[in-house]
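One protein chain is absent from this view; the other protein chains keep their places.
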Amino acid sequence: MSTTENELRVGMVGYAFMGAAHSQAWRTVNRVYDLPARARMVAVCGRDAGKVAEAADRLGWEEHTTDWRELVNRPDIDIVDICTPGDSHAEIALAALAAGKHVLCEKPLANTVAEAREMAAAAATARAGGALSMCGFNYRRVPAVALMRQLVADGRLGEIRHVRASYLQDWIVDPQFPLVWRLRKEVSGSGALGDIGAHIIDLTQYVTGQQITGVSAVTETFVKERPLPTESSGLAAQADGATATGPVTVDDAAVFVARLDGGALGTYEATRFATGRKNALRVEINGSLGTLAFDLERLNELEYYDATRPVAEQGFSRILVTESEHPYLSAWWPPGHIIGYEHSFTHQMRDFIEAVATGADPSPSFAEALQVQLVLDAVVQSAELGSSWTKVEPALTAVTAA
Amino acid sequence: MSTTENELRVGMVGYAFMGAAHSQAWRTVNRVYDLPARARMVAVCGRDAGKVAEAADRLGWEEHTTDWRELVNRPDIDIVDICTPGDSHAEIALAALAAGKHVLCEKPLANTVAEAREMAAAAATARAGGALSMCGFNYRRVPAVALMRQLVADGRLGEIRHVRASYLQDWIVDPQFPLVWRLRKEVSGSGALGDIGAHIIDLTQYVTGQQITGVSAVTETFVKERPLPTESSGLAAQADGATATGPVTVDDAAVFVARLDGGALGTYEATRFATGRKNALRVEINGSLGTLAFDLERLNELEYYDATRPVAEQGFSRILVTESEHPYLSAWWPPGHIIGYEHSFTHQMRDFIEAVATGADPSPSFAEALQVQLVLDAVVQSAELGSSWTKVEPALTAVTAA
Amino acid sequence: MSTTENELRVGMVGYAFMGAAHSQAWRTVNRVYDLPARARMVAVCGRDAGKVAEAADRLGWEEHTTDWRELVNRPDIDIVDICTPGDSHAEIALAALAAGKHVLCEKPLANTVAEAREMAAAAATARAGGALSMCGFNYRRVPAVALMRQLVADGRLGEIRHVRASYLQDWIVDPQFPLVWRLRKEVSGSGALGDIGAHIIDLTQYVTGQQITGVSAVTETFVKERPLPTESSGLAAQADGATATGPVTVDDAAVFVARLDGGALGTYEATRFATGRKNALRVEINGSLGTLAFDLERLNELEYYDATRPVAEQGFSRILVTESEHPYLSAWWPPGHIIGYEHSFTHQMRDFIEAVATGADPSPSFAEALQVQLVLDAVVQSAELGSSWTKVEPALTAVTAA
Partner (left out) sequence: MSTTENELRVGMVGYAFMGAAHSQAWRTVNRVYDLPARARMVAVCGRDAGKVAEAADRLGWEEHTTDWRELVNRPDIDIVDICTPGDSHAEIALAALAAGKHVLCEKPLANTVAEAREMAAAAATARAGGALSMCGFNYRRVPAVALMRQLVADGRLGEIRHVRASYLQDWIVDPQFPLVWRLRKEVSGSGALGDIGAHIIDLTQYVTGQQITGVSAVTETFVKERPLPTESSGLAAQADGATATGPVTVDDAAVFVARLDGGALGTYEATRFATGRKNALRVEINGSLGTLAFDLERLNELEYYDATRPVAEQGFSRILVTESEHPYLSAWWPPGHIIGYEHSFTHQMRDFIEAVATGADPSPSFAEALQVQLVLDAVVQSAELGSSWTKVEPALTAVTAA
């Protein structure tokens, strides 16, 4: 790789919602953190020449292109950042890994287990050649989530009994909301399940250090036909004025019960029909010694119940996770000056840059992301088989297979 | 019945936690509400002569006895109030109904579907003779819950998509907590499922006006052996200092996914292992037009999201349910002066007295309580059958059968 | 006094809002607490013969009368409970004390310092003869408030720096709300200041163990003329349909800054114009080692920030004050089963009965209540003198003077 000393040259594919979030992070990370290498925003790639040129100018990329194959093969690119919909992750990632690039790929890793397995295998192979890879489960880098992880790892919860996770949104409650790509299986792979359910699967496994071993699931598509879209941006979209409609081919909601390998019982719910819940990723972990609870809509806060305190003083402590003692925060503002959603990406870039610069393995790896995919797959299977208990293929096997 | 004019003479069986709560309600209801009849606390029954005498004196019952058969057959008793553990409900209720008494029976109605079915049949028969019966799902009478019901019935939520219910407690997290009667199947029928899961089943069906048609479930007993108890009171207990232990024969936690007959998808969780959650009965209902959310630990509050408001003003309104316009509250204190847990029982007695005095059918009837029992039964079956989808026997069939 | 053994015979004057709350407490206290003596609700007194008869029947008093002088002189009355508006407190209390009765008097103790001083002196004199007296600052007996007191007394807050107290209501925001007695100085003495401001003065002094030494104040009457009332109940009332109006002669709001004798700086606000705040008595105490915060609308909760915990775990703990380890609560329900406003009165009666039965001095004494009156007086003076700093006459002097 042609890394200019202390510079990591990034090429990004895709420039929509995720592309904007990643750009903000790449722009900011060098300005806030003192890192062994600095990211340089070399080029962005998109299908529409005019739009990608506009995006490059607005988001701060030096160059732009419509040819992702050219991008991932440029000798002056060190990192390929994949921000496209899930149906193109595998192809781009495999090419980038083959070209010896470090790869950061948005979640879910792929739309199918087969693709994810191939990617994990390729990542393992590329690792031998020095190329690193990471999947963008950015919420691991929310400081409160990282603090949860620390507290659990320190044994503060004792034996974990319950995991209670939901990711509630409401952006398609209106039956007239159009049939955007996220509602079409051929592009997105699945609906709420893969889009937001994947986040809570990864997050709870990360925090608890336990893996889901089996599930019983139900999925539902409440609105089965929707108007075709004219344009969309982020999660917003306009419907075609005409009467043309198309079938929704993904789940609107997915709920499942799970068992984790450390003995915990888990409940999971991902839905886009929870009216009033905008981005309510909520996780609660009950252990024999305490409980942790988190809500992404209040991402600077963590609730911690410490059952080892004197009984008369026990209560849920709302920790404002903005102290310099908290993960990622020494670089930001004074206590109580809160951060936002986008900071999780800046933290992700920080860790990825550090890993690349030092040769350490970033996490979540493609193998870890494959394991999430296996859980998603088990959910789909269980839902198809009358909710009957369905084992998740063990991650080790999966990785070994790769 | 020998009802003194405008007086309803009550005999209560059991005087522990539920007996104390019912006594407080019987004592208070006449003092707060202007009713067509007044309750008179005639006699209380318990197995231990000394303890029941002490309880009668303390709780304010005129007489006491150790013979419940005598009590339910006394000609001067109008209402029999059953506050014993579930294993004796059926026998006492059947005898009381046979004696022509009005019967108020604590939940769950019985420990088995067979018993519940017999009770519902007997209630239907007794009804012809003028005796009324009701099951004590007291949380229906929390004003915020009654307000939820009103708002849903008024169509304010539109089409209901999601029901999200949990009842979380933590009083047996400690493995040294003793093996009280609530942990022994032969007395309690089931564990968290029947004790607190029954509440959320009834409450969500009541609020939505929908019935659960099928479930997929998992149950778990985290601590399988516990020390034998020496004494217990309410939910507190002391363990025997000796090393004697016994097996826990009920579930510590039960989680299930459900479908309701109006199209809603439901998630349910009942557990006694949610550290820090003391009495967290939480229900959220998402509809196409809005959402309602309730937490029993803050029972004077109801959260309401009205999606028909202007977008920039939408939000979860924390309604402090203490206005005289709210259900049950015109008799209590000025706005903002909150009420407590016990008031739900006072409201229950108010409605039961009014029903008895006017000859109206109180709700929940034994038939409704039987339907809850059928759901509990489906949960147990599904859990035993690898979580496979299990239909709930329709309530109408159940009632007809009776 | 003709105390039947283990029985304390109560006569109550007044039967409106406070009378109903006290009755509920007298009815309940013997049933919940195991006390050295039991209260017996002998007689209630009111001006309207028909209404007081109805009240006696409804609230559970054995007898009724329209002659308070007769009541306070009955040899078979042990305790006189004064629930009338403030303008009659002094006359009734002085007579009752002269008759050797124990006296429980609602707050504020009186409408003027002169009256309060006379009452405190009489109480001191009566004490010598064995008659005890207490002023009804019931919020001291909210368990969370008692817990605050304990934590401060145990030194958990360190040196107290700030007291931040407000009591916000909104029942007269509407200019058409009628001119009830609480808005007429000749009956009520003052407006928000004496009615609810007195509560936060007493509560913060009690919790901190510090006394207010000086104040700077502003008062305001936003609506200066109101329609005359036809009838009222609690804080609700109907206006006369006719056009007759009268002047509001009390403050709608009173705000003041205070210094406390232990070095704390205090801010106080009492208002009936805080739209949406129904009964928001809020107190926050900041000390060098921690902070406590309380809100009466969530009276079962106490927020405690312990600054001696590890920095990364510090946060406001929401203590659900429902454990048997918490003040007053071992007699009530299991953890998480919340109590309400009225329970503060039951706890007050418990402590008063215990004091009377054991001959201990109940608190707050009339002398303590006089000191609150002196603070109220200083507030009025400061407001009249352009908010200039006004010293509060020291309580010891006041007591000695009496």
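A few notes on this one:
Lettered A, B and C in written order, each chain numbered from 1.
Note that in this section a residue touches a chain if its C-beta (ideal position, glycine included) is under 8 Å from a C-beta of that chain, and two chains touch if they have at least 3 such contacts.
Keep in mind the model is a prediction, meaning the values are calculated, not measured.
By the touch rule given at the top, the unshown chain touches A, B, C in the complete complex. Per the touch definition above, the residue from A:Ile339, A:Ile353, A:Val372 or A:Val392 contacting the chain not shown is A:Ile339. Remark: the omitted chain is touched by one listed residue; of C:Asn111, C:Ser216 or C:Gln373 this is C:Ser216. Although one chain is not drawn, the whole complex shows that of C:Val257, C:Ala331 or C:Ala357 it is C:Val257 that touches it.
One chain of the complex is left out; on chain B, the residues touching it are 147, 302-304, 306, 311-320, 323, 325-326.
Chain A meets the missing chain through residues 17, 21, 23-24, 27-28, 30-32, 34, 58-60, 169, 171, 234-236, 277-280, 296-300, 320, 322, 324, 333-343. Hidden from this view is one chain, which touches chain C at 161-162, 164, 166, 170, 173, 216-218, 220, 222, 253, 255-257, 259, 263, 265, 267, 269, 271, 273-277, 284, 286-291, 305, 307, 314-316, 386-389.
Heads up, the rule we're going with is that only the chains that are shown with their structure count from here on.
Ranked by how close its C-alpha mean sits to the mean of all protein C-alpha atoms, the top chain is B. The chain with its Cα centroid farthest from the Cα centroid of chain C is A. Distance between chain centres (mean CA atoms), chain A to chain B: 42 Å.
If each chain is reduced to the centroid of its CA atoms, chain A and chain C end up 55 Å from each other.
Residue positions of chain B touching 2 or more other chains: 277.
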